[in-house]
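A protein chain is absent from this complex, but the other protein chains hold their places.
Right, chain A next:
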Amino acid sequence: MNRPLMHHRYSSDMALLNTRAKKVAMLALLAVAALLALLLTDDYLQLLATGAATAIGIIGLNLATGYAGQVSLGHAFFLAIGAYTAAAISGDPHGRTIGLGITSILVWLPAAGLVAAAVGALVAPLAVRLRGLYLAIVTLGLVFVGGYVFGEWRELTGGSGIGRPAAVPELFGVRLDRSTALFTRDQQLYWLMLTLLVLFALAARNVARSRVGRAFNAIRDRDIAAGIMGINLARYKTIAFALSSFYAGCAGGLLFCITGYLTPDNFNLALSVVAIAMVLVGGAGTISGAVLGAFFFTLLSPLTKALPSLVPAVTDDATRTPNIFQLETVAYGALIVVFLVFEPRGLYGLWVRLRSYWKAWPFSY
C-alpha cells in the first residue's frame, strides 16, 4: 500500500522523481532516447544532436529570462563567445586561424562556458541598473558589437563569409566526429549531446529549486519586492547572467561540432530572436519547457523542407516566392503569437494542463 503523500523525510518530499510512475517514465524516456541512435538514420540523428545542443543553450537563456526575468536578446553573442573559445582552444596550431591544439572536450567545453560566463558577469552590471525593455535593447547592442568584432577579427574567426573549422570533440583520445569501427560519427555525436543535455538539464533543475532559483523567481516576479525581502539584487542578477552565459557558451562550443564549421554570420539577431521564441513556445520558467522548445524548433525545419513535395506552390528555391525559408520565418512568428495569446506557459503548459486534468480526476480541482 503506497502512500505517496505521506512523507517521512524531506528528501522524499523534494525528490525530482517523487512517484514510481515518474521514475519509470523517465527511465523509459532515456532508454528510448539512447536507443534512437540505433534506429534512426544519420541525418535524423544529426538533427536530434543539434536539438540537444540547442536545448542546452535554451536552458541557459531560460535561467536568465524565464526564471530570473532578465530578458536578453544578446544570447547569440554568448553563443559566439563559447563557439570561438572552443574552436580556438581545439583548433589546429598550424592552421590559418588561432588554435592551441588541445582537442579534449574536457578542456574546451568548460573553458568555453567559463569565458562566456566571465563576459556575462561583465555585462551583468547593466542588468542591475536596467530592466524590462531597456535591458532587452542593451543586450541587443551586444549582438551588434559582437557582429562587428567577430567579423573583423580574422585571426580568430576567419572573417565574415569565410569562417573557420569548429571545435574538435575528442573524448579520452577518441575523435567523436569521425566514424569508428562500431558506430558512425552521428551516432557518437548524438550520444555525446544527449548525455551532456541530461547533465546540464539536471544541474539547471537543481539550481532552479535551490536558494538561487527561488531568488531568481522573486526577482522575476518583482525585483523591488525581492530586494526588500533581503535578496541581493546585484549578486543574483550577476549570477543569473553568468550562469545563463555559461550554458550559452557550452552550447555554442557544442553546436558547431556537429557541422564542423562556423562563420561570424551565424551569430546574428535572428539567432537571438529564435532563442527567445524557443523559450516562449517551450515554456518560460521550466527546464522541460526549454528542452521541448529547442527540439520543437529544430525539428520544425525538416517539416518545412518536406512541404514542397506536399504543396506544389511552395518551393525550396530561395529566389522564388513562396519558398520554405519564408514560410519558416512566418511559422516562427505565428507560433510566438499563438502561444503568447493562447498558452503563455508554452508547450510545457499544455503538458501541465493535461497532467493536472488527470491528476484531479475524478474532480476538477
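Operating definition for what follows: a contact is a pair of C-beta atoms (placed from the backbone, for glycine too) under 8 Å apart; a residue touches a chain by one contact, two chains touch by 3 or more; residues count from 1.
Throughout what follows, contacts and distances are computed from a predicted model.
Within the choices "Acyl-CoA synthetase", "Cytochrome d ubiquinol oxidase subunit II", "Acetyl-CoA acetyltransferase" or "Urea transport system ATP-binding protein", the name that UniProt assigns to the complex's undisplayed chain is "Acyl-CoA synthetase". Although one chain is hidden here, its contacts on chain A can still be listed: residues 1, 3, 5-10, 13, 361-365.
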